[in-house]
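Apart from one protein chain that is not included, each protein chain of the complex appears where it belongs.
Right, chain A next:
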Amino acid sequence: MNLALRDIRHNLGRFLLTCLGLSLLLGVVMSMIGIYRGLVADALGIARAPAAQIWVVEAKSRGPFAEASRIPGDTREAIARIAGVADSGSVTYQSVEASFRDRPLRLYVIGFEPGRPGGPRLLTEGRPITQARFEMIADARGGLSIGDVVTMGRSRFHVVGTTTGQVASGGDPVVYVTLKDSQRLQFDLTPSAQRREQARGASGGSSDIVNAVVATLIPNASTGLVADTIRRWKHLNALSQEEQETILTRSVVEMARRQIGLFTSLLLAVSAVIIALIIYTLTIDKLREIATLKLIGAPDRVIIGLIVQQALAMGVIGFGFGLALILTIKDRFPRRVVIEPSDVGVLALVILAVCILASGLGVRLALKVDPAKALGG
């Protein structure tokens, strides 16, 4: 005869309401972990999209994501000629406030050379960019679909293909345009500014600047050797894909990781306090029954079992509801929420431990109850 289960059944409505409240709290904990995982996944998604093995950036820079990096547009030709390099492509990265249906739309614009590394890996719909100008491939997260027209700078771009899961670490959805378009977008002046520059005798300078060159290597080529060769040019730096990912996870999203980590820890502490208070209150409500149990001879393990099992049931049901809730609504979050099975497993163990610890307060109270209380004397 399981007393905890019988007591839960007796006060089922109140118990389920308590579990519901707890599940909302645990849902927030899970969503915070999911948001952090999403942040990392987004950041890595952008870095992994070109399927590069080497990132060539400006000397003394850890760009293009962690720092600014500007290198000449002809760097790609030089890189392509290095022994061990299979293919290479120039890329640019910039955040743009575009206009779509007369509403502002923040986008993360990646410029690439069609047919070379740096473009989108897989399209979910539509076709690749085939024209030299004014076509774009947009991520579904931005709410754009094939045939939509987006104004960026002074140009109008037609969406010809779509991708999924391509979001910058800042949360802006990614769009791909040709390198030429992205350079125009980044460096071209407005006509009035151009006239002013000409009037003061400025040449205007070259706009053939890119943020990085990504390269793939031939089989069995050494990434380290190729990177060392590139670093011999004093104006360039070379990073392997692993180094680029480390920079992203350890540097770019580090602050967010610590912020979310601290907030998650606080939420877990709040959950522990709330579980402890709920169990304590439930125990107070049962003091007379506990005194009766002691008086009729129930051993302490029966009384401890009653309290701990209820705490565990509350944790398990609250966690289950919370997980179901977050899995149901995770795609409605503005940022990507990634729920990893390993995170769910670890959090489940943490919640179980929290429940056992939190029930300690109720157990302590129950063990101190005088059985004479049952007699009312």
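Note that a contact is a pair of C-beta atoms (placed from the backbone, for glycine too) under 8 Å apart; a residue touches a chain by one contact, two chains touch by 3 or more; residues count from 1.
We take it that contacts and distances are computed from a predicted model.
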Answer for the undisplayed chain, UniProt naming, from "Na(+)/H(+) antiporter subunit C", "Gluconate 2-dehydrogenase subunit 3 family protein", "ABC transporter ATP-binding protein" or "ABC-2 type transport system permease protein", is "ABC transporter ATP-binding protein"
Using the touch definition from the top, which of A:25, A:66, A:123 or A:302 touches the missing chain? A:302
Please identify which residue in A:51, A:189 or A:375 touches the non-displayed chain. A:375
Among A:9, A:101 or A:364, the residue in touch with the chain that has been omitted: A:9
Provide the residue numbers of chain A that touch the chain removed from this figure. 1, 3, 6-7, 9-11, 288-289, 292-299, 302, 370-372, 374-377
